[in-house]
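Only a single protein chain was left out; the remaining protein chains are all shown in position.
Think of it as A and B in the order they're written, each chain with its own count starting at 1.
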Amino acid sequence: MNVQARKPRRSGVIGRRTLFKSALLVGSGALLARPWIAPRRARAASAYQSEQLVVGISTDPVILDTRQSQNTTGVSQIDHILEPLALLNPDNGKLVGVLAESWEPTSSGWRLHLRHGVKFHNGQELAAEDVKYTLDSIVDPANVKWVQPTIRGKMQRLVSVQVQDRYTCTLDTGGFSRAFLSTLTQLGIVPASAAAQGASFAQHPIGTGPYRYVEFVSGSHLTVEANPDYWQKGLPKTRRLTFRILPENQTRLAALESGEVSYIDNVPPDAIARIKGRADLDVMTETTSRFMHIQLLNDHKPFDNRNVRLAVNYAIDKYGIWRGIMGGLGEITTAPWPSSMLGFNNQLKPFPYDPSRAKRLLDEAGVSSVHIKYGGPDGRYLNDKQVSEAVITQLQAVGITADVDIREFGAFFQNVFAHKYDAFLLGYSYAGLDPDNAREFWSSKSSLADYKNPDVDRLFAQGDATSNLTEAADIYRRLAAIVWNDVPYAWMYYQPNISGVSRRLRGWAPRKDELIYFTGAWLA
Amino acid sequence: MTRRTLSQHAMSRSPVLSARKPEGTGPRAAAILTRLVSSRGVTWGGCTIMLIALMALLAPWVAPRDPYASTLLARLSPPAWGGGSAGYLLGSDELGRDVLSRVIFGTRISLLVGLFSVIGAGIVGLTLGVVAGFYGGVADRIIMLFTDTMMAFPLVLLALAIVALLGPSLRNLVIVFIITSWVLYARMSRGATLELREREFVAASRALGASDLRLLVRHVVPNVLGPLLIVASFGIAQIITTEAALGFLGLGVPPPVPSWGNMLADGREYVDTAWWISVFPGLALMITAAAFNFFGNGVRDLTDPRLRNVV
Partner (left out) sequence: MKGGSLLWRLLHAAIVLCGVLTVVFLLLRLTPGDPVLLMVSPDAPRSAVVALRHALGFDQPLPVQFADYFAHLLRGDLGTSLRQHRPVSTLILSRLPATFELAGSGMLLAVIVAVPLGVFGAIRRGSMMDVLTRTLALLAQSLPTFWMGILLIIVFAVHWRVLPTSGRGTVAQLVLPSVTLSFTMIGLLAQVTRTALLEVLDADYMRTGRAKGLSNAIVLLRHGLRNALIPVITLVGLQIGTLLGGAIITESVFSWPGIGLLAINAIDQRDYPLVQGVVALAGVVFVVINFLVDMSYTYLDPRVRYT
């Protein structure tokens, strides 16, 4: 293959081989014209502690607008651009004002006083009109195509928003609702001028947050740049922040280890040793308010019998699962919600692992061997598939066999809604860190497990109607005891929030509410 | 003769090849060596396949432990020679289940899915292909349009969509594979039938008064089966690997069933810390797929040289 005879060329005709060769040349030229490595930026003197921070996250925010986003875990990223009226202090459940400086209850709702001098990224100053537009757009029936149904449902109580003056507005919820404010913590305020754009506002969101939108490629990355006019002086500390979207665990871990990112979320417990073994990396954990549990359908056999549900609580080795699969991180649930929240009941006890007691209860109930339909998600919660598999094995040991269906969360959740399972794994979190958030879980109208207890309904209504926190705490303590002992679920553990960080990362700490903020973070 | 598309050419006969068989192709030693390798492919491939089939049948007796039994305290223990215990020869997985037993039981899933899919696709493809090739005309046109539509389909997407929508289960997997692979068998059968149709023995049988069905069953089908077997062999290898891929995407046989795909999907979290969870099922997968590939390759080389150009 070394000799190539020259072929006499017919004029005007380009030989096939030449064509092929030139195509190859052009192609490789185009490819090589790209930089082999990313070019270095010239360092300039700046007011920021560091120029660039790249972090790896496991879920895609998808839409950069809290009114439209179906992804509750993407809220953290959106919050860097859009800010809510108030945020919760995850350690004590108290509201901290962000865009709203102060507030007071009215007879049928709340009055908000906005902070002065806050500017949107387009230079406009924040005013009550913007809050009015944001809230109105959610309940506006013309927007039903793009407003997320859950958020719409939360705002259903809202009757009207009245603007008193430039910085004051009143929210009318048709009757006083103590917990309504906590739902506002999940809503990013958008400028009233966004009305013209409707849904496409999300393609270039304008907010009041510490960072301005630069670029978002769904499935790849979100890049934001510091807002020089941010109302909190001294923040943010990093000029440019990039969220790299890396859903694959191994890929995300590898990115941290290779130094491409300085932070990753959702570190699987089994990978902790690997990260800690590195001198330049560390692992930080925090217990969240997300409680993992097995929901049991309360309205038909076999779980309509409380003793059968109790038996399941004894049959599941939550300690083994917690130690083995969760690496001993997080905590076993001892009450329906954690101690940082209002009305925590410290008198309740978790059920011990006692399979023989479980079998006895089942025999007494007349169901010594039974076959159920079990469902579980895959990839939504930490090691959720493993947890499901462990639970199934443990149930089998006491005579409860199952048809298993483990699948991607969206499809799984559809089946949950359609009542296709007798038992399923789920993890609820208290998004507003308020017991009233649990109304959706346990009220007779909306419980996915078909749990119906009129006492519980009554207590929920009472707890929300009072503005006296001591009174509310007492009501919720009673509620907690009832729900716990009714065992509508098999209670298990609070999910830990495990993050991998570079030791150079400063100004960041994990939060109990699963939110991840880099506003005060920089690279040393 | 009607103008056919390139793919149709490739599927039936190669026009590049001259009508007669090649003769005196290179030194005799090379020819003997090739024949040896090919037949070796058949023997080795065939033996491995039989071994795997035996393992699948006798799994409950061959496997040392229950593939579903999970001992959380013993999770992630290494293989016996690497620091683990003799109780878990190839180590244990993330739920403390024995890897060796799960690999052995995995042969059942892979073979079941592979066999049923190929048989199903083969039956569908054979029927449609023979009908199209034998009767020609309108039936042929319609069936060819149908196969063209299927071939234009991004089959992987179709497989994903069907499994995702119907739900992952053994039955649905087989359905998906049948739907996505029958086209190849149809094309092959059609091509072979077209060729056979012109042969003398068909005309002779016709003259003797044989009915169409009799002709098809007794003469056409047996001759078509040969090449189909080769394609089927490659098909099983591909199906087994695709099942693993679907398992990786969470759309395979539902856990906790011990399929190799599931094990690979679980093991991907532990590739660096507990390599044994993914290496052994990966090896088993490769060996099984290779066995079928080598077998098919060997049979093809040994039997019909004309088929060398058929993809």
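By definition in this document, a residue touches a chain if its C-beta (ideal position, glycine included) is under 8 Å from a C-beta of that chain, and two chains touch if they have at least 3 such contacts.
For clarity, every value in this text was computed on a predicted model and none was experimentally measured.
Note on the undisplayed chain: of the listed residues A:G117, A:G219, A:G234 or A:P454, the one touching it is A:G219. Touching the chain that is not shown, out of A:G123, A:P141 or A:P454: A:P141 (per the contact rule at the top).
The chain omitted from view is touched by exactly one of B:V42, B:A244 or B:V299, namely B:A244. Between the chain not shown and the residues A:S102, A:Q414, A:N468 or A:N485, the one that touches is A:Q414. Where chain A meets the omitted chain, the residues involved are 1-5, 16, 27, 31-32, 34-38, 62-63, 68, 70, 72, 141, 144-146, 148-150, 152-154, 156, 199-200, 202-203, 217-221, 244-248, 250-251, 254-255, 257-258, 260, 408, 410-411, 413-414, 417-418, 426, 428, 440-441, 446, 448. Where chain B meets the chain that is not shown, the touching residues are 1, 3-7, 9-10, 14-18, 22, 25-27, 29-31, 33-34, 37, 145, 148-149, 151-158, 160-162, 164-166, 237, 241-242, 244-245, 248-249, 264, 268, 271-272, 278, 282, 285-290, 293-294, 297, 308-309, 311.
To be clear about the criterion, only the chains that are shown with their structure count from here on.
Averaging C-alpha coordinates per chain places the centre of chain A 43 Å away from that of chain B.
Taken in their complex, chain B has these residues touching chain A: 68-70, 72-73, 75-76, 94-96, 164, 167-168, 250-251, 254-256, 266, 268-274. Listed in rising order, the residues of chain A touching chain B in the complex are 249-250, 268, 270-271, 273-274, 317, 320-321, 323-325, 378-379, 385-386, 388-390, 392-393, 396, 404-408, 411.
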